[in-house]
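So the structure is just underneath, and the comments pick up after that.
Of the protein chains in this complex, all but one are displayed in their positions.
Think of it as A and B in the order they're written, each chain with its own count starting at 1.
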Amino acid sequence: MTLERYLMVSGGLFLIGIFGALTRRNIIGILMSIELMFNAANINLAAFNHFLHPYGAVGQTVALFTMTIAAAEIVVGLALLLAIYRNTDTTYAEHFNLLKG
Amino acid sequence: MPMLSLIVWAPLAGALIVLMLPKEKVKTIQGVGFLAAGVSLLASLALIPQFDRSLASMQFVEKWSWIPSLNISYFLGVDGLSFPLVLLTTFMSVIALIGSLGISHRVKEYFFWFLALEVGMLGVFMALDLVLFYVFWEITLVPMYFLIGIWGGPRKEFAAIKFFLYTLSGSVFMLLGILAMYFRSAPHTFDMLELMRQQSSWDPRFQILVFLGLYFGLSIKIPAFPFHTWLPLAHVEAPTPISVILAAVLLKMGVYGLLRITYQITPQGFAWFLPALVVIATINIVYGALCALAQTDMKKMVAYSSVNHMGYCLLGIAGMSAPGFSGAILQMINHGIIAGALFLLVGVIYDRAHTRELSAFGGLAVKVPVYAGLMSLTCFASLGLPGLSGFISEFLCFLGAFQQWKWATTISVLGIIATAAFFLRALQKIFLGPLNEKWRDLDDINPRELASLLPLVAIMIWFGVAPSWPLNLMNATVAHLLGK
Partner (left out) sequence: MIEHAYLIPLIPLAASFIILFGAKEDPHSPLPWVGIAAMFFSFCLAVSVFWDFAVGTLMLPYQHDWRWFSFANSVAGKSFIDSFKIGVYIDPPTAIVLVVVTLVSLMVQIYSLSYMHGDKRFKRYFAFVSFFTAAMLGLVASSNLLVTFMCWELMGVSSYLLIGFWFEREGPCEAQKKAFMTTKLGDSGLYLALLMIYAKVGSFQFPQMQQFFSSGYMPTTAATVIALGVLFGAIGKSAQFPLFIWLPDAMEGPTPGSALIHAATMVAAGIIVVAKLYFIFLAAPLALETAAWVGLATAFLAATMALVTYDIKRVLAFSTVSQLGFMMCALGVGGYTASLFHLTTHAFFKALLFLGAGSVIHAVHTNDMREMGGLSKKMPITFVTMLIGVLAISGFPFLSGYYSKDMILASVWHHNHTMFWILLFSALMTAFYMSRLLFLTFWGNDRDHDKFHHAHESPALITAPLAVLALFSVIAGYGLARDGFVEKIFPTPVLASASVAVEPPSRVSSPEARMPIESSEYSSPIAHHPVEEAELPHWLALSIIGLILGSMMLAFLFYRGPQFQTAAAIRAALAPLVTVLDRRWFLDDIFLWLVAVCDYIAAAMFWFDTNIVDRIFVDGWGLLMRIFSEVSNFIDWNFIDTAVDGFGGLSNDLGIGLRSLVVDGQVQQYLMYAAIAFSLAATLILAR
């Protein structure tokens, strides 16, 4: 197994995530897509750590951090979503256009 | 123990403590204020036995580097010129604090600003580094601005802003002078003693220019004609204790600066200016007295009498002789005591009658004998009655000036008559004649007011009968200043 393989997996994962985030109408789906992108980054971290600094654990540690942050981020995101849902009765992204100037 | 630092910074510590107290605890705030000012007073009194009267040099010197890159240092010291003024400041601050007990509006801020003001005043008299001096000089402005602007009379905002801007504009020129001296000195320095040593190599034209810059700043503070008109307004609008401080201490900063900085660092400029100074002094004396004669407001009258009395100081200085300098320093002390007492007394009657119009009163001596007695005594002290403190200092000023300026002194002596005239007229209008029925229920002076006045009266009599104590403090220094 070489580093390229890992990178291709993570790249694919990231593109799927991007695609999902841009095209899904349901916000839950968007959040799940964001999680995919996080995980792509985690794979990268672990892979680079393994191949470039075999005796260090910094990359893995940061990956662990990222997971924690991702979990926290999801919590916030879902809380926001709940609040929005209460006010608008919908979870579809195209209905949210408050930012329109 | 760095006593001078203790004296200067004790009020600041008090001010910070006051700032931390809740504003409802009026008693505690007042207590802390007294404690801080009291520490300053006691520390300055404790210095008296240690002060060597036979030395002309600086004593209790404290010197630490402050901003080394610009050669600025924290440099404190006192000699026979400044030590009496330090004593005056700490003493009058406590007296004014007693007078401040009557303040009931925003007490916390008042005490904070008051203590901050004391820091500035003390610092001015002790600083031996020009930057330090300038910093303290400016520090006095801000508290004064708020003290007049918040606790003052009907036109307080206008008076405060006029006072602040006018004196500030003067000190800008002073700053220019200070900077000029800094860049002229060979290793650039703000050290006054070092500058005094170096000045002999400066050319007269430079000294004159620097002198004019410094004089402009100082003369506004003195106040010397024609820069005196801020004073009546500020006095009239300021609350009583602040008028006391303004007259007793702040005005002295100008004369002190004249003696400490201009006379010693730019002597040639000083000598060049002497003929003008003596004219200004004469105008201050005669014109101030005449303006006071025209007043109907008691406080304004006393304010103009301050213009008149600072004229005596200037006259003594213009004489360029030892009796004149002694007289000028002693006159500063005595005027501080007497004008302070006068403002306190005017405050006493204003608190009761809510008017200061001379013509509104009449015949009060029957109703308020103690107050009438104190007021008469203070007025007589102010008009230079022998046996009370004003006389000796006035006489020394005249003695010093007469040898050099015969005509100016003669005219000034005639000014004494005008001084007597306005004080007698005031006494007559307030106390004598038939009692104005409006004041049938006027109360005599109360114990708090008496407590603030009696020490002043005692000093007036003491210095009038036996002036040797204050004079001995300054003799060596004055002799050194004039001796070559």
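The rule is short, and it goes like this: a contact is a pair of C-beta atoms (placed from the backbone, for glycine too) under 8 Å apart; a residue touches a chain by one contact, two chains touch by 3 or more.
As the structure is a prediction and not an experimental result, all values here were calculated from the model.
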| item | value |
| --- | --- |
| Full-complex contact with the absent chain, from B:Ser44, B:Ser321, B:Asn334 or B:Ser452 | B:Ser321 |
| Touching residue (missing chain; options B:Val255, B:Leu399 or B:Ile445) | B:Leu399 |
| Touch with the omitted chain, as defined above, among B:Trp230, B:Tyr371 or B:Trp439 | B:Trp230 |
| Residue in contact with the excluded chain [from B:Ile48, B:Ile67 or B:Ala294] | B:Ala294 |
| Hidden-chain contact residue, picked from the options B:Val61, B:Leu141, B:Leu209 or B:Leu424 | B:Leu424 |
| Footprint left on chain A by the chain that the document does not show | 18, 21-23, 30, 93-94, 96-101 |
| Touching residues (missing chain, whole complex) on chain B | 162, 165-166, 169, 225-230, 287, 290-291, 293-295, 321-323, 325-326, 363, 365-366, 369, 380, 385-387, 391-392, 395-396, 398-399, 402-403, 409-410, 413-414, 416-418, 420-421, 424-425, 428, 431-435, 466-468, 471-472, 474-476, 478-480, 482-484 |
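We take it that only the chains that are shown with their structure count from here on.
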| item | value |
| --- | --- |
| Chain centre separation (chain A, chain B; CA means) in Å | 75 |
